[in-house]
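The complex is shown incomplete by one protein chain, all other protein chains being positioned as in the whole.
Our next item is chain A:
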Amino acid sequence: MTRFLIPLAAFVVLVGFLVVGLGLNPRQVPSPLIGKPAPEFQLQQLHQSEKTLTSKDNLGKVWLLNVWASWCVSCREEHPLLVQLAKSGIVPVYGLNYKDQREDALRWLKQFGDPYTVSIVDPEGRTGIDYGVYGVPETYVIDKNGVIRYKQIGPVTVDALQTKILPLVKELQG
């Protein structure tokens, strides 16, 4: 009997690895920045290029940093959710316009709605590198002390918002 049981058990284990492996999203690479202070930046604002925003301006509040671009297709997917979130006033959303053209970005926001408290621009993707951005959209939850607590890679989904982002924001605000 063990003659068959051992190979069978080995096979089941292998299938288990395969099933789990297939279910994983290879694009979800854990960010080493979680639990670390958000990289500093001082960037021009999208709407008023003479003004800047620095990472320190938001100390003392919980905020979201959403990396987006007008050329990014899946940004459209998550955008209505962000607009809704901004309307609810639960947490301020800041936009980092990544490797984009100012006119395109402004037109895009006019067309789809502007959820951002302030939008800043990173035309060459340098702040993007500091934040470990490799696929827009990406969304960071940053706490009152300016520490990154969560990173959503890819579009924000209803599920991610309800099960991860909002509970975390509440906990951090509390």
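The definition used in the following text is that a residue touches a chain if its C-beta (ideal position, glycine included) is under 8 Å from a C-beta of that chain, and two chains touch if they have at least 3 such contacts; residues count from 1.
The definition used in the following text is that contacts and distances are computed from a predicted model.
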item	value
Choices "ABC transporter permease", "NADPH-dependent 2,4-dienoyl-CoA reductase, sulfur reductase", "Anti-sigma factor antagonist" or "Cytochrome c-type biogenesis protein" - which one is the UniProt name of the chain not shown	"Cytochrome c-type biogenesis protein"
Contact partner of the left-out chain, one of A:Gly16, A:Gly35, A:Pro80 or A:Gly135	A:Gly135
Of A:Val29, A:Val73 or A:Val158, the one touching the omitted chain in the full complex	A:Val29
Touch list for chain A against the chain that is not drawn	26-27, 29-33, 99, 124-126, 128-132, 134-135
